[in-house]
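Remarks on the structure that follows.
Of the protein chains in this complex, one is absent; all others appear in place.
Our next item is subunit A:
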């Protein structure tokens, strides 16, 4: 009875798993077909398979260019967020005053404001300051994403004893040295979480960069949107483009899975 029910659960899992992966199969299998092949049968394996769609969509997507833009924007923004948020959280946590709890509340209350409620005046302001480009975008990501990061860092900081700071201070270390040499390294488990959450959000973001970036700085999602508009109903090219654009994400996921699961859990539960 016991073994039988285990087996049943295994089979149920297998069925749901296949169902879950089916969309990926559809995309990848059809991306290797000719338009005729897709028309003949969407569900079948590609026969004969062609790599031509990939060569064409690789060019049309300007894949190397948009991948580079995505990487630059994501990496720089995340580093900026990690540095500035941990500094702010450190200052707020080590200062026990009404002002500092008021400031923390201010940061947290910013999380209540949805992006669509501020985007129009915000882009208008940055436009008149000629900052609608990737540097402006990095700064915007700092503003939108620092609240959650400060909140997460702040929680971890309370478990780092203040005696650590005091000992270093006796040795003559400056505030910056204490933060940089002692506190920041001790925060690294939380830094992984902050990095993961922000990488996923920024890499996949569409609406904000679509309002900010000039075409030359387009990231993968923006390029995909344009590409899709140009090749509507040319599914063979569109599907190859989709597959190309999700490959970096899947590679990242398979390598960093352990940290991703931990990061996502921390971000939601804390």
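Heads up, the rule we're going with is that contacts are C-beta pairs under 8 Å (C-beta built on N, C-alpha and C of every residue); 3 or more make two chains touch, one makes a residue touch a chain; residues count from 1.
Criterion: contacts and distances are computed from a predicted model.
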Hidden subunit of the complex - UniProt protein name among "Monosaccharide-transporting ATPase", "Sugar ABC transporter permease", "DNA-3-methyladenine glycosylase I" or "Lipoprotein": "Sugar ABC transporter permease"
Option touching the unshown chain, where A:122, A:160 or A:186 are the choices: A:122
Contact with the hidden chain (one of A:32, A:54, A:144 or A:218): A:144
Touch criterion as defined above, residue of A:91, A:160, A:173 or A:186 at the omitted chain: A:91
Contact partner of the left-out chain, one of A:50, A:100 or A:133: A:100
For subunit A, the residues touching the chain missing from this view: 6, 9-10, 12-14, 16-17, 20-21, 23-24, 26-27, 30, 38, 41-43, 84-85, 87-88, 90-92, 94-95, 97, 99-100, 103, 106-107, 110-122, 124-125, 139-140, 142-144, 146-147, 150, 175-176, 179, 200, 203-207, 211, 221, 224-225, 228, 235, 238-239, 242, 245-246, 249-250, 252-254, 257, 260-261, 264-265, 268-269
